[in-house]
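Up next, chain A:
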Amino acid sequence: MVNDTPILTAEGITMEFRGFVAVNNVNLSVREGSIHALIGPNGAGKTTVFNMLTKFLTPTRGRIEFRGQDITTLKPAEVARLGLVRSFQISAVFPHLTVLDNVRVALQRPSQLATQFWRSSRVLSHLDDRALELIDAVNLSSYAHLPAVELPYGRKRALEIATTLALDPTMLLLDEPMAGMGHEDIGRISDLIRQISKGRTVLMVEHNLHVVSDLCDRVTVLARGEILADGSYDAVSADPRVREAYMGTEHE
Partner candidate 1 sequence: QQISDNVVKIGILNDQSGVYADFGGKSSVEAARMAVQDFGGKVLGAPIEIVNADHQNKPDVASSIARQWYDTDKVDAIMELTTSSVALAVQGLSKEKKKVNIVTGAATTDLTGKQCSPYGFHWAYDTHALAVGTGGALVQNGGNKWFFLTADYAFGYSLEDETSKVVKAKGGQILGSVRHPLSANDFSSFLLQAQSSGANVIGLANAGLDTSNAIKQASEFGITQGGTRLAALLFTLAEVHGLGLKAANGLTLTEGWYWDQSDENRTFAKRFMERTGRMPNMIHVGTYSAVLQYLKAIQKAGTDATEPVAKALHELPVEDVFAKKGKVLPNGRMVYDMYLFQVKKPEESKGEWDMYKQLATVPGDEAFLKVSESGCQLTQ
Partner candidate 2 sequence: MKAFAALALVGLLAAPFVFYPVLLMSMLCFALFACAFNLLIGYVGLLSFGHATFFGGAAYFTAHAVKVWGWDPLAGLLLGVLGAAALGLLVGFLAIRRQGIYFAMITLALGQMFAFICLQVPFTHGEDGIQGVPRGHLLGLIDLNDPIAMYYVTLAVFLFGFFAVWRIVNSPFGNILKAIRENERRAISLGYRVDRYKLGAFVMSAALAGLAGGTKAIVFQFATLTDVQWQMSGEVILMTLLGGIGTLIGPVVGAAFVIALQNYLASSDFPVTVLIGIIFVVCVLLFRRGIAGEVMELLKRRQSKQV
């Protein structure tokens, strides 16, 4: 259920790279339980915003709050432990681990089975059921015992989503989850996102506007590092500035 309390807020975050301002004074507020899209032309700063929210970059200025807690100065791993987990724009898997192991690595952390160096890794087998369930959800069952490198690109993205879900995060940040996927997979992943968004919050960057219009409750449009528009998909897509800067004239 979408409610009004923001789960994540960013106030005036700014990112400068040696004098180049990639993101300028952005205010963002994501409501708990919503699927929020961040769209914008290439180079608008979407990935950079993601990097700041998940602390892979430290904002030059600004403040970020997650569930009421100031996370501006935390480390990336800490943020993830609070339940704010991301995927990457370029697919990020553990290439020489099998699909199953990839997911298990994620399952290991919340289950306190990560630091035990004196026990056999066989104790991890009780995570298998949950892992296979997640793998099935992204339609990778037939690949479960293959090393992740051998998957086609689109499947890697699916695996990445499964791994992210394994942490059972409060909030997911997905950077172009559909990029490189075939049409049928796009449908499946859309369904999956919709399904998992029950009880969670999702912030996603996506260029596929069908997906955005389909899935998202709210859309923020970023252009040249600044917020251009913010609102429902329909409202935003009607905005002439957005049409000019992003969608182009042809789009429905």
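One rule holds in what follows: contacts are C-beta pairs under 8 Å (C-beta built on N, C-alpha and C of every residue); 3 or more make two chains touch, one makes a residue touch a chain; residues count from 1.
If you want to know what made the cut, all candidates are chains of the complex that A comes from, given by their letters.
A quick note: this is a predicted structure, and the numbers were derived from the prediction, not measured.
Touch with chain A in this complex holds for only one of 1 or 2, which is 2. Put simply, chain A touches candidate 2 in their complex at residues 54, 56, 75-78, 80-81, 85-88, 92-97, 101, 104-106, 108-109, 113-121, 123-124, 163-164, 167.
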